[in-house]
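Excluded from the complex is one protein chain; the other protein chains are retained at their positions.
Chain naming follows the written order as A and B, and within any one chain the residues start at number 1.
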Amino acid sequence: MIQREITVLTDIALITCVVQRGLADTIIQAAREAGAQGATVYFARGMGIRERLGILGVSVEVEKEIIEIVVSRDQVERIFERMYLAGNLDTPGMGIMYITPLEKAATFIPSEVLAKFSTDKKPEKT
Amino acid sequence: MEQDIHRKEKRITCFLPKGAGIKIVEMLHVEKHIDSTNVNAGRGLRTVENVSDYGAWSEQDILTVIVDANRAKEIFEFIFFQGELNKPGGGFIFQADIKRSTSFYLPKIEGSE
Partner (left out) sequence: MTQGIRFGEFVREVSLKQNYVSYNALTPPLKVDKNGKEIPYQPAKLQLRSIDIYRLLGPYVGTRLINQVKAVVPLAAYLFLFQILILRQGVLDHWVITAGLIAVILGLMIFMEGLKLGLMPFGEIIGHTLPKKSKLGVVLLIAFLLGIGVTFAEPAIGALQAVGSIVDVKKAPYLYALLNNWTGALVLVVGMGVGLAAVLGTLRFLNGWSLKPMIYLTLVPTLGLTVFCMFDPELSKILGLAWDCGAVTTGPVTVPLVLSLGIGIASAAGKGNSSLSGFGIVTLASLFPIIGVMCLAIYVASTVSPESIIQAAQVVVTQSSGGWLQQTPYVEIIAGVQSIVPLVLFLFLVLKILLKEKVPEPGILFYGLCLSVLGMIIFNIGLSYGLAKLGSQSGSFVPAAFAPIENVEGSPLYVYSVGVLIAAFFAWILGFGATLAEPALNALGQTVENLTNGAFKKSMLMYAVSIGVGFGISLGVLKIIFEIPISYLLLPGYIFGLMLTALSSEEFVNVAWDSAGVTTGPVTVPLVLAMGLGFGSAVNAVEGFGILSMASICPILSVLTTGLWVQFKRRRADLHRMQILKGQEGVA
């Protein structure tokens, strides 16, 4: 393979948030305002309370949206709380969210941005 | 890290443009003999667009692969370059430690590719 450069990002965390279908956009908007750079969403089906409600179970949406947002470690608490508030996750049945520590990440980084960091960037051991 | 016997696998996740995921799955199978790959469909938001803009969301593939920790660096870089993540709008890749994983391999079937 031709020698190519890969810049690895460290100090990074993943926030995952599972909510009822249709709520993702507001939560992501809040995360964006708190400084998140991007977001990925996919649809899924959830289980749990619906089966225990009997006939009333039809009123609980099984369709879920799962939000994945990659944030820096400095941002993580702040964005986590903002998303929690925006999604009203303190309401029963709204959803759940969690943070996964990440070891490293990579994406396209414009060379101008890279140039500012090239001096103090230490490559991570993997 | 190596002394913990359970911690020997890594999960690599990659957000890719629609359609790129399945190509990586095939490449990993053919070139790296890794079958523990999974592709999901999702939607992604780019950096400059607002949540409510029409057409701001684009379709994405979410690729997840569980690999041996010793090969993690190799696979990470393989996906990074094959998925053309070093180009603008390419996607995002990250790696997380996982506690445990079961082994997964496909059975050999006669006459199949």
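Keep this in mind: contacts are C-beta pairs under 8 Å (C-beta built on N, C-alpha and C of every residue); 3 or more make two chains touch, one makes a residue touch a chain.
Just so we're clear, the structure is a prediction, and the values are computed from it rather than from any experiment.
Those residues of chain A that touch the chain absent from the view are 9, 24, 35, 37-38, 41-43, 49, 51-54, 56, 58-60, 65, 70-72, 77-78, 81, 84-85, 105, 107, 109-110, 112-113, 116. Listed here are the chain B residues that touch the chain not shown: 18-19, 22, 41-44, 46-49, 54-55, 57-60, 88-89, 92.
By definition in this document, only the chains that are shown with their structure count from here on.
Averaged C-alpha coordinates give centres for chain A and chain B that are 16 Å from one another. Against chain A, the residues of chain B that register as touching in their complex are 10, 13, 15, 40-47, 50-52, 57, 60, 62, 72-73, 76-77, 80-81, 85-97.
By the touch rule above, chain A contacts chain B in their complex via residues 1, 4, 6, 12, 14, 25, 28-29, 32, 37-43, 68, 70, 100-108, 110, 126.
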